[in-house]
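With one protein chain withheld, the remaining protein chains of the complex are depicted in position.
Up next is chain A:
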Amino acid sequence: MNLAFEAEGLVKRFGKTTALAGIDLAAGQGTVLGVLGPNGAGKTTAVRILATLLRPDAGRAAVRGVDVVKDAGRVRRMIGLTGQYASVDEDLTGMENLVLIGMLLDLCRVDAKARAAELLKEFGLAEAGSRPAKTYSGGMRRRLDLAASLVGRPDVIYLDEPTTGLDPAKRDDVWNIIRSLVTDGVTVLLTTQYLEEADALADDISVIDHGKVIAHGSPAELKQVVGGQTILVRPTDPARLADATAILAAVSGREPESPARGVIAVPVDDDTAFTTVVGRLDREGIGVTELSLRLPSLDEVFFTLTGRHTVEETAA
């Protein structure tokens, strides 16, 4: 498989802080690489190096075989970047923002306008295109930002936490946009703090911590490592908590935890565990107000991989 981008042994220090301690990332053409990690793990630094904004202190990175340091100009013609915060100009209209990018990418004015109109329509911003971006809602801004990184039809796009701060409906919009990009053959590097997001979009996931890759694999592989999924139960009658706990323990073969008052949760490996639990609860007549099967959270992934919680991470 041809690699769309690759990074080998990237090291970056800021003063005494080591942001990247030798990181390897790679994605095949037309795939999505999810980079999963807590705040401060080095996700943004890695993206900034791959996007030619920063030079690594050691290691190398290339986009379609072109070195990001030696031949930054050529790399910049192949990439699109969307940062954590919307990188659009608030005083400019949606249209003006996109036309400016087009002009900077050497399109002639007519083409730049045509491309901008096309993207605004695609991203549901045709109406809003003539208004300054500062009048846009958070979701609209994020869409404009995504559109801006697509003006040049890049081969590779970097999305640095593209859904942070968006409500679930807006987040789904962004997810659909990312899916359609991949259909068009674009390679995506997606950084996120949510395993759910990486699971929904990525072909491969690299989990990073302290500037190092601590796990890499497909979402399925990764979920296997961290104990598949978690069943969560909240009995209607708190008095039945002990009975419910016994059922979960029996089905999973693990000791359930209580993440919140009146709630019990346990990781399960077996795909049929959930239906078994439902059947047993029903037979014993235990009513539930909450019953769910969910993916482990980033914190749980982290705890399994490192024995530490991400919260301690940020406090340190």
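Rule of thumb we're sticking to: a residue touches a chain if its C-beta (ideal position, glycine included) is under 8 Å from a C-beta of that chain, and two chains touch if they have at least 3 such contacts; residues count from 1.
Here is the rule we use: contacts and distances are computed from a predicted model.
UniProt records the chain missing from this view under the protein name "Transport permease protein", selected from "Transport permease protein", "Cytochrome-dependent sulfide dehydrogenase (Flavoprotein)", "ATP synthase subunit a" or "AIM24 family protein". In the complete complex, the residue from A:4, A:88 or A:125 that touches the missing chain is A:88. Check A:10, A:61 or A:148 against the missing chain and you find that the one touching it is A:148. Among the residues A:96, A:203, A:243 or A:257, only A:96 touches the chain that is left out of the figure. Considering the full assembly, A:52 is the residue among A:52, A:163, A:230 or A:245 that touches the omitted chain. On the side of chain A, touch with the chain left out of the figure occurs at residues 14, 48, 51-54, 73-74, 76-77, 79-81, 83-89, 91-92, 96, 100-107, 111-112, 114-115, 118, 132, 145, 148-149, 152-153, 185.
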